[in-house]
Structure formats: structure tokens, C-alpha cells
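For this depiction, one protein chain was excluded, whereas all remaining protein chains were kept in their positions.
Chains: A and B, in written order; residue numbering restarts at 1 for each.
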Amino acid sequence: MLVAVVSVSSLVFAAIDEGPALTNADRAYEIAKDFACPVCQGQSVAESDVVVSRNIRRQIRVWVDEGRSDGFIREQLVATFGEDIDYTPATEGITSLVWIVPVVASAVALSGLTLVFRRWRLEGELEASEDDEAVVARVRDGQR
Amino acid sequence: MRRDTPRTAVWVVVPIAVALALLVGLLATRDPSSDRAVNGMAVGRVAPLTEGADLDGIWFDLDQHRGQWALVNFFSTTCVPCIDEHPELVRFSERHRAIGDALVVSVAFDDSVANVKAFFAENGGDWPVLTEGVGSLAVAYGVTAVPESYLVAPSGVVAAKLVGGVNADDLDQRIETLLAGVQQ
Partner (left out) sequence: MSNVSLGTMAVSVGVAAAIAGLLVVAAGLAGRRSRWASEARLLVFVMMGAALAAFVVMERALITRDFTVAFVAEHGSSRTPALFNVATLWSALEGSILLWTLILCGYVVAVVVKFRHQAEDRMVGWVLLTLFVVSLFFFLLMLGPADPFIRFDPPVGYDGPGPNPLLQNHILMAFHPPVLYLGYVGFTVPFAFAIGALVTGRVGEGWLLATRRWTVMAWGFLTLGIVLGAWWSYETLGWGGYWAWDPVENASFLPWLTGTAFIHSVMVQERRGMLRVWNLSLVIATFSLTILGTFITRSGVLQSVHAFVESGIGPAILGFFALIVIVSLSLIAWRGDALRSPGRIDSPVSREGAFLANNVLFAVFAFVVLLGTVFPLIVEAIDGRTIAVGNPYFERMTMPVGFVLLFLMAVAPVLPWRKASGEVLSTRLLGPAVIAAVTMVVALLLGARGWSPLLAFGLGGFSGGSALRQVALASRRQGWRGLVGRTNGGMIVHFGVVLIAVAFAASHSYVRQGEFTMVPGDRVEISGHSLSYEGSQLEEHSNRVQRSARVLVDDVKVYEPGIATYPFAGQTIGIPSVRSTWRDDIALSVLQFPEGGNDEVVLRATVQPLIVWLWIGGLVMAFGTVLAVVPGRRRDPLLPASAKVGARTATKPQPESGEDSDAS
């Protein structure tokens, strides 16, 4: 009981007190991580060393310093470099499937499992089948 | 109970097989990622605000050149294709200087002013070159690598994006085609 209280309260505390606020540099970095470098193979703007990424990073920093919202920055970057630099698939249109399908699949899997368990329980206690007894008998024979 | 219905396995296998067949079909028909087209998002839009001091400290603003074709050329002094395309830029610039219907403006990408000056002294060309704060300009155009050039129509709209070096004749050709398109 005490353990639960301590755990939950520390979680709540950590959730409420987010710690020192993000500096502009940190926020710019967080944003840059979510965009693909337009010319590299599979590195983000934050990670890549090429000039384009460096320019984009600086630009993001300028926008952050201007107090622009994440949404604004996203719009600007997608408008100039295309949708394929945004690592977060859109939640509308066909790309929303990538978000929905796994959730639906897990829900189906879960309800399937629940159903199976319910059916198992309704069938009552499992009794040892003949196979089981035969196995046990064999093992016992083998031991002697 | 599921085991009483002897076809469970088939029912499970068939949808998985269909999904996997689609996956294989998908993977088999995709081109290698390296062959995919370059992004040309800027094309068809009004050119971003293109202004700044050139090498001589004279203020340049693309908007003041509405009514002329403009070739906004992003380059760097160390890139080989940039050096290769430079004579073509010189040719294009000289050809149109007299008529006054087109101009070139270069944007030095990630370079020092001294290097750029030396580059122009060696390779010719006397059009405006922007060097300060060009990072955000490059981002605004969507430049991904040098050399990259944007052909801006007299209306101020980006008409074409040219990647990896230009050719003076090809540029004239494009302008003619675009003009013909407008006149029709």
C-alpha cells in the first residue's frame, strides 16, 4: 500500500514538475529531430552534418527565437521540402492508417484472447486427458 | 471450440498469405530510393524574398527586378559541378545583359566572402552575389545541394528548378517554351 502511494505520488510529481523549462536551443533540437534531412539516407535534420541540414537547423532556431509554433515550422518546412521530410505521418487521409491499423490490430488480438479465455473458463476445469495420463505413466515406467 | 472446426489454419493462413503477397508485390515494384525525383516544391510559387548586400555592399532585392527573368543560382566555390557550370552562367548573363530581359544572381552557399571574390575574379562574371545570411534563403527555396538554380519568371513566380549545373542554351530554350505557354 505504502509502496503504491510512494510510486504514484512520485510519478505525479514528476509529471507535474516538468523540471527546468526547455531553452530555445533545446526546443529547436527537439523539432529538428522530427524532420528528415532532405538529401541524406535516413538521418534526421538534427543528426546530419550536411549543409542543408545545418541551414534548416539554423532556420528552425530563428523561428523558435521568433516564438513560432511547432505547427508553423512544420508547415514551412513541408511547403519547401515536401511531405517526405516530416517524420510524423499525418493523421488524416491515407497516412492515418499507419496510426489506426496497429491500434485496431491490438484491439482485435486482445478481444480474441479474452474470448478464448472466456470459452476456456466456460468449459470448466480441464481434466487430465488419456494422453496426459499415458505420458505420466510412461515417465514413471521409465524411472523405475 | 476452435479445434472442432478443422479449417482454422486455412482461415488464418489465407489472409496472411494475401497480405504477404501484397508486400512482396509492393517491394518488387518499387524503384530504388536513390532514383526518386528531386523535390521541386518551390516551382509554381512566388519566389521567396531574395535580398541582401552583394559583394560590393550594394543592396540587392529580387522584387525590384520584376519584369525580367531571373536565375537564382546557389553555388559553392569548392564544388566541382559549380566550377563547371560557371562559364555557362557567364554566357547566359552576357547574352541577356544587352537586352536586359534576364539577370543572374548567385548565392554563395556556406563560403567565405574572400573565397567568393577570388572565385569570381578567376572565373569571370559580375552579377550580384549574396553571401550574408543565405542559410535561410536556401531553406526558403528548398535547396538541397549545390549547384542548384531557380528560374524566376518576370511575374516573380519560380518557373523551374535546375539541379546539378545549367546550360545557357538550355536556359534560353526553357524561357522560350515558357513564354510560348503563356502566350497561348
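One rule holds for everything that comes next: contacts are C-beta pairs under 8 Å (C-beta built on N, C-alpha and C of every residue); 3 or more make two chains touch, one makes a residue touch a chain.
The model shown is predicted, which means the values in this text are computed figures rather than measured ones.
Student: In the full complex, which of B:L26, B:I58 or B:A180 touches the chain missing from this view?
Tutor: Of these options, the touching residue for the absent chain is B:L26.
Student: By the contact definition given up top, give the residues of chain A that touch the hidden chain.
Tutor: These residues of chain A touch the chain that is not shown: 3-4, 6-7, 10-11, 13-15, 17-19, 25-26, 29, 33-34, 36, 40-44, 46-49, 54, 57, 82-90, 94-95, 97-99, 101-102, 105-106, 109-110, 113, 117, 120, 123, 125-126, 129, 131, 139-140, 143.
Student: Which residue numbers on chain B touch the omitted chain?
Tutor: Interface with the chain not displayed, on the chain B side: 2-3, 6-10, 12-14, 16-17, 20, 23-24, 26-34, 36, 110-112, 114-115.
What we mean here is this: only the chains that are shown with their structure count from here on.
Student: Whole-Å distance, chain A centre to chain B centre, using C-alpha means?
Tutor: Centres of chain A and chain B (C-alpha means) sit 35 Å apart.
Student: Show me the residue ranges of chain A that touch chain B in the complex, using the header's touch definition.
Tutor: On the chain A side, the touching residues are 38-39, 41, 50-52, 54-56, 58-59, 62, 77, 79-82, 84, 116, 119, 123.
Student: Inside the complex, what are the residues of chain B that reach chain A?
Tutor: It comes out as residues 1-2, 33, 39, 41-42, 109-110, 135-136, 138-146.
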